[in-house]
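What you see is part of a larger complex, with each chain still in position.
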Amino acid sequence: MARVIVDVMLKPEILDAQGQAIARALPRLGFSGVSSVRQGKRFEVEIEGPADEAALAEVRKMAETLLANTVIEDFTVTVAG
Amino acid sequence: MSAARVGVVTFPGTLDDQDAARAVRHAGGEAVPLWHADPDLKGVDAVFLPGGFSYGDYLRCGAISRFAPLMEELIPAARAGLPVLGTCNGFQILCEAHLLPGALMRNASLHYICRDQGVVVENTATPWTADFTEGQRIVLPIKHGEGRYVADEATLAALEANGQVVFRYVGNPNGSLNDIAGIRNEAGNIVGLMPHPEHAVEDLTGAPSTDGRGFFTSILKKLVNA
Amino acid sequence: MNLDTVKRAADTPGERQPYAELGMKRDEYDRVREILGRRPTSSELAIYSVMWSEHCSYKSSKVHLRQFGTKAPKSDALLVGMGENAGVVDVGDGWAATFKIESHNHPSYVEPHQGAATGVGGIVRDIMSMGARPIAVMDSLRFGGADQPDTRRVLPGVVEGISHYGNCLGLPNIGGEVVFDPCYIGNPLVNALCVGLLRKDQIKLATAPGPGNKVVLFGALTGPDGIGGASVLASATFEDESQAKRPSVQVGDPFMEKLLIECCLELYQADVVVGIQDLGAAGVSCATTELAAKGTGGMDVQLDLVPLRDPSLRPEEILMSESQERMMAVVTPDDIDAFMAICTKWDIPATVIGEVTDTGRLVMTWHGETIVDIPPGTAADEGPVYERPFAEPAGQAALNAASAAELPRPEDLRATLLQLFGSPNLASKEWVTSQYDRYVRGNTVLAQPADAGVLRISEAMPGAEETTRGIALATDGNGRYARLDPYAGAQLALSEAYRNVAVTGATPLAVTNCLNFGSPEDPEVMWQFAEAVRGLADACKILGVPVTGGNVSFYNQTGSTAIHPTPVVGVLGVIDDVAKRVRSGFTGEGDRVVLLGETREELSGSEWAHVAHGHLGGLPPVADLEAERALALVLTEAASRGLLTGSHDLSDGGLAVALAEACLARGVGCAVSLPGDDAFVDLFSESAARALVTVRPEAFDALAELCAAHEVPCYGLGGTGGGTLAVEGVLEIPVAELREVHEGALPAVFG
């Protein structure tokens, strides 16, 4: 049993309307000093075996075909510490 | 006697404010537009938080609206007993503002759903539901992507024990716990629900019933008699 | 950083320019050089290449589309015709409606959700730019086979995109189509329609008159959206490595668009807008050249003032960016403060980027240096026009010879009806439509599953004056019919939309259209296009409904295989008293069921041939436009006299499917007998100009008289009631069973 984290973020050149709306709201809520907010997704994937290279490759494939939309999103795969 | 004044709040991205105001007028009340950025309740007798996608539903539905200047006025007034009704996004805002317990999450189907929905009125001890009878089955439109009501077990048990479940779905459309379609606070003055009574007040337009009228006749009677 | 200024262009006439990479032909490029008397700067090349693209200039279709004008019927209703952002029609009592349909096919294949969403966003801005409040949307969709794997990728994304964007704007979705055919597998069609309402005397136009007036860009910031081509240009000219990959997809922000709608309406209310234009394809290039060309003739723009989401954008990229949710307005200096205050209220970034001039030149500077200096009309209006060759497809005659009359007929008509009724094209579209808000704004009188969407007018605008009127809208198209005969196919698309409007009791007034075809460089496709346009223009003339606008989408093909030619037609109608609209299907027990119109043996191209035999051949049903017109007159008059208790048009799947759908409307069955002597033909033929209506028994004679007066055949088939669809001596099916096959089909495929 191991936990693999897949972080999915919009590509930098893609409009992040949601992140922008949050960033615009912050000063009104009394938070200053934030220059930008980007919002993405985080997936915690529990795999049955160990998080070896083969398993990570499998998760990467999963991220590429299902968890992320690679037309507009980038992803990173890491093993939970 | 002047008509009872019901405030209808518009946030950026609110959609059903015009419908809500119309429903208030149809029932004989005066609809008072309230703007999110004005911290002024204009002396209204009750407040309607209509549906929509305030702030685009970004972050979480209702999460950003909750901090509007108007809410800074509304939250203490509601706690002090001002009748408040939130439908759909309005319900989500009330939960985010902690005026009502629990939260509304993505529908279990993961799809937005628009349909005519059977609902049972479970509690009539609120200023918004007095004209219904307990156990009455009504039909109202629902239209939401995030209407699945959740709360922890203790909260749910308390809601049930105190009669705070005001509406239950007939045939759960979104996976809400205990089939909950709407709830009230303990005092009963604040009610939130996912279905849209303001879309069900006229024979001509869309909805298959005029069951929504009961909400508006309830509150107006209450205000006029107050 | 090196900047390609006008001065530099004059000094370096021999510099190689990537016009071909931008899709320009050599002769087009030479023409630009001739217009300018020098080579264009890279920014000018950016402008001309997008403005002269097929998409913006209609260079292949223009010579054909002219027929919509030359053959247009006389219409008192037409206030603004073709050529503006959208047509405007007088709907009475001081009100006007503006509507238009547009395609977003290719983007929806690449990224279904965003492609479809931005398709809705774009058409809504067109409607806003006419000065109207958008009041509803519709969507006409075509996908590959329902069982093809890629359809399972594309359809849910497209539906979600339309759903999310439209719902977020608070625009009810009042109708559309979902059609499946393997020919669309690599080329789904996503056509979105928007309708708006405005006071007749408040129409806004895309024009920039009045030297000294300010040019304001407002809405979303400009980012590197959809500018694959521009980065070719920027990097080819400057070998600038930082211009890495630019996305070809645009991403929408429906929340920003909702704010833009409310902001624009407040600007119109305050009367602080002289001219306005939405930014769609070709963004700033298109808005500046078109506004300038239609105004006093000149404009000075400081391009470096355009507020950016990505500060690394080059001027060429700014000119070509297709960032969504942007508008451009022309405002007098006196009104500019009021204009800005309204934008601030709605949290809309707004920036003055230039000024109207009377120089006849569009001049743009970048930090003080002139990078564009052109006569704007040459980019906006004087693009190339092609008379492309066309030729009837090689196999057309053989295709037309292979009639469905030769196909084996079924023995078991009950099984055939159930098979058709559960097939993807005829099954309930609720899986799709339940994701669309049809109630918002509280003015929806009819929406799915009605034949046309109907909206009341009186409360569409806060504070509006009373009127009893309503508008009705329907879209239709049939690619199989058009494949068999594009001339008739286009007419049949119009006929069906026209009929769908009429069955609600509304009088059809005006037409919009979206012409989805393969490559115009293929003479066989061009023939299909020419025939379809000719057919549509001829039919509009006979039916008395002018084309007010529309959109052409070419290059819908995978490799060399084009989609079926697919003209999609939208019709707008008006009903004087919206309370008299006729509901869809059987609305109660004990009514007479009446068939209006003549049934011929017309099975080629039908749903039956498609579903039962996978067959496409022969000639489509006759487009009998005189009969169509007579039928509409009967329907609208019967509705206004209150004779009808329900109605439904006959189209795909013929009488059998119409009866079955009518039963499902409220779960009311019927017992009918067939008028002809071939039950199969009676039930499944797809003859046009037919409708099913119900009347109270005592109203039947009045209806029959009305039909006689208009020479519309009228057959009493039987009565409503009971829990089954019973066709005497032929079949009997419980309504519950019909419902199960009809409503179960799409969920079984899409979850």
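Chains here go by letter, A, B and C, matching the order in which they are written, and residues are numbered from 1 within each.
Please note the rule applied: a contact is a pair of C-beta atoms (placed from the backbone, for glycine too) under 8 Å apart; a residue touches a chain by one contact, two chains touch by 3 or more.
Please read these numbers as outputs of a predicted model, since none were measured by experiment.
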The overall complex formula in this file, labelled as shown, is A x2, B x1, C x1
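By our rule, only the chains that are shown with their structure count from here on.
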From the C-alpha centre of subunit B to that of subunit C, how far is it in Å?
36
For subunit A, residue numbers touching 2 or more other chains are 17, 21
Quick one: which residues in subunit C touch 2 or more of the other chains?
253, 255-256, 347
The subunit B residues in contact with subunit C across the complex are 12-13, 15-16, 18-19, 22, 52-53, 55-58, 111-115, 141, 143, 145, 196, 198-199, 202, 204-207
Of subunit A, residues touching subunit C in the complex
11, 13-15, 17, 20-21, 24, 69, 71-72
Applying the document's contact rule, which stretches of subunit B touch subunit A when the two form their complex?
55-56, 58-59, 64, 67
